[in-house]
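For this depiction, one protein chain was excluded, whereas all remaining protein chains were kept in their positions.
Chains here go by letter, A and B, matching the order in which they are written, and residues are numbered from 1 within each.
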Amino acid sequence: MSLVWLVPALPLLGFLVNGTIAVVRPRAKGLVSVVGVGVLLAAFGVALMVARALAAAHPDAPVVFRYWDWMPVGTLAVSYALQVDALSVVMMLVVTGVGSLIHLFSVGYMRADAGYARYFAYLNLFVFFMLTLVLGANFPVTFVGWEGVGLCSYLLIGFWFSDTVNADAGKKAFIMNRIGDFGFLIAMFLIWRYTGSLDYTTVFERAPDVLTLGGGAATAIALWLFLGCTGKSAQIPLYTWLPDAMAGPTPVSALIHAATMVTAGVFLVARTNVLFALAPVAQAVVAGVGALTALFAATIALKQWDIKRVLAYSTVSQLGYMFVGVGTGAMAAGIFHLTTHAFFKALLFLGAGSVIHAMHHAYHATHAHDDAQDMRNMGGLSRFLPWTATLMWIATLAIAGIPPLSGFFSKDEILGAAFARGAAQPIWYLFWALGLAAALLTAFYMARLMLYTFHGPNRTGAREQVHLHEAPWVMTGPLVLLGMLSVVGGVINLPELVGGTTWLHHWLEPVTAAGAALAPAAHVTHRTEWVLIGGAVTVAVVGIAAALRALDLTALVPARSAPAETGLGKVLNRKWYVDELYEALFVRPTVWLSRNVLWRVVDVKLVDGAGVNGPAAASRILGWLGGRLQTGELGFYATVFVLGVVAVLARALK
Amino acid sequence: MSPLQIAFWGFAILAVITAGMCITRRSPLSSALWLIVTLFCLAVLFTLLDAPFIGVLQVLVYAGAIMVLFLFVIMLLNLGRAGPGDMKGLLGAAIAALLGVALLVQLRGLGDAAPPAAIQLPPGTVQGLQRQQGVVGSVAGPLFDTYLVPFEITSVLLLAAVVGAVVLAKRKL
Partner (left out) sequence: MLLGPSLAVSAVLFAIGTAGVLLRRNAIVIFMCVELMLNAVNLTFVAFAQQLGTGGQIFVFFVMAVAAAEAAVGLAIVLAVYRHKETVDLQHINLLKG
């Protein structure tokens, strides 16, 4: 277990090597591939060893490894420390495992790109920061990882920065993340103030004693932490960056904006479950925002034409589900859905990457300028990309919640937990209902995506069709692996209902027990559970069937000649005009303030005028005065002399 | 008031008046002559303050040599008559008066101090000394005794002054 430091260190080494190569010899793609993928696989291997060691040792408390004293200041002693416990091990395995597959996929996807080495350097750096985030043993180390993944997200979204749209998307992501980070910081300050420490073990020990259950302090801390989560995990109100982040390369979208970085918020709530258990109001807020976001994003996904945008809004929606889970207090349910979502969402994104790769290739060969990501230009691609189509259908069924795929178990556990809590507080019934509605829409829009892309007549064009083909094995291989995981992933937390052992729930108990003791979870009868499951499955089937029935695949035309949207469709397509609202409410006033006050007044007048030119002018005036004193007239000198004498005498006689 | 005091005050007032006349005459020659009168009054004051030797020296050296030198130069440069614009204008006069009054006020503040009783000699000591050693002797004694070195250096100083004056005033070096 003491080798845990290797897990983040290996990707960091990969970053340094690949970064050097990017600067010195950008064309050495072979070496970059070996190093970039190799360090991830090695990290995964070490992570497995650490997990095994932890399982064997079965400690009561997290095992903390302190490496050096970072900030010994007065009564605050923050050290750079990594923590091995049930939760961090799960996250570590997900990050390194899914990360390795995506790195492998990237070897094929980014083969022709000139910035190959830079890409792998940034990707490795991202994994390093993400591992620091999940392995951190105190809030500051986690925060370093938190900020670091935000930075890498910015670097990778704006990877093709020569196009302004991409650079703007990167900036948008980073700035919105920073707003959330502000919340995280405030929460840290409050935690320090009330508990006197920032180490997880100490804080969670002291929190029940110093914070009253349901009191103002606990609620404030939890809500500020949640603000950080809304930024990082793209919930209302800080979600608008995620769809724009699709401007980055598709494997980046898969890794960062599906499987790992956006799940950091869920991880944080799970990690600080003690604090949330002390604030029921905050829990309701978390679940409420999650449920609302789940439904809201699902409505927008209904009318998007860009394949990656549909998946982006789907991610926002599924993250909402995870927050419903951890908001209920069922941390294991949220982490379970996090894991299964990593499998099938990564699969969906990589599959979309396969499709886009093929479409690009086709358009490049015929020198067409159509959008390779617009579903209206696709259709009937299952003939040309059979493997991708099959695997993406598996992922679609998983995300819709069709048994016995993994998504069904995780989604169902969340909805069940929400319903159970409704017995004590009726508002949870509303959250459950929102979740169910979102499930219906999820099934519909995912089926829509599959139908428009892979079925029906092909709209790409006769000349392009000959160039459409399946991706090479280096890209399809990871897809197959992820497909298998999406199918069988449910076994890690099978409910007792079907004779399972809820293995993940028990595995996470050392971490979640403290919170669960403060706010015991409610349970429903087995009969109610069967009813709920029946309802969820029905909803999923109805959604898919409705898509099959209602969508007319022959009525679609290629994007360049497609008609404009109208009515409710237009509102959904324009994302309920939220971006425009933010632009008017926040962006324009800030820009106006910056330009007219901060620049024209503060910078030009105060800093330049008074601060820089002021002393220069003062010097010049003093010099002029001095010059005027040198008249050369002895009479004047004598007068000044006597004046000086009078002054000195006046002082001396006081 | 004793005759001593009457004499003192009379000559003191005369000195002040002639000094005022000195600085306000337009012609340098008149200023020089008024200054000589002031010096004479001061010599009398010295004598009244138990320093007759110094009073005589004042007349001999100051009024007799230094002022004569001044008169020589005035005559040499033909500055006897009142020159145009020799005095500063109204502003200059105002400043001069102001500063002069300020200085006077401050000096009066200083003047109220008396020397500490520890070093004060009983009244009449200096007179007694003069009766003993003679008027010249009471000054000459310490001069060649305690203050010998300054005395010698002063002679060097005078030598330097002579040489300097000769060099500076030469027409061709």
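Following the convention adopted for this analysis, a contact is a pair of C-beta atoms (placed from the backbone, for glycine too) under 8 Å apart; a residue touches a chain by one contact, two chains touch by 3 or more.
In this text the structure is predicted, and so the values were computed from the model without any measurement.
Trainee: Could you tell me which shown chains are touched by the chain that is not displayed?
Mentor: A, B
Trainee: For the chain left out of this view, which of A:Gly196, A:Gly534, A:Gly609 or A:Gly635 touches it?
Mentor: Among A:Gly196, A:Gly534, A:Gly609 or A:Gly635, only A:Gly635 touches the chain that is not shown.
Trainee: In the whole complex, what residues of subunit B lie against the chain that is missing from view?
Mentor: 4-5, 8-9, 12, 15-16, 19-20, 22-24, 28, 31-32, 35, 38-39, 42, 45-46, 48-51, 53-54, 57-58, 61-62, 65-66, 69-70, 73-74, 76-77, 79, 83, 85-88, 92-93, 95-97, 99-101, 103-104, 107-108, 110-111, 114-115, 119-121, 123, 125-126, 129, 138-139, 142-143, 147, 150, 154, 157-158, 160-162, 164-169, 171
Trainee: May I ask you to list the residues on subunit A that touch the chain which is not drawn?
Mentor: Against the left-out chain, subunit A lists 627, 630-635, 638-639, 642.
Everything that follows uses one rule, which is that only the chains that are shown with their structure count from here on.
Trainee: Report, in whole Å, the distance between the mean C-alpha point of subunit A and the mean C-alpha point of subunit B.
Mentor: 97
Trainee: Which positions of subunit B touch subunit A when the two form their complex?
Mentor: Going by the criterion above, the answer is residues 88, 92, 95-96, 99, 102-103, 106-107, 109-110.
Trainee: If you look only at subunit A, which of its residues touch subunit B in the complex?
Mentor: For this pair, the touching residues of subunit A are 635, 639, 642-643, 645-646, 649-650, 653.
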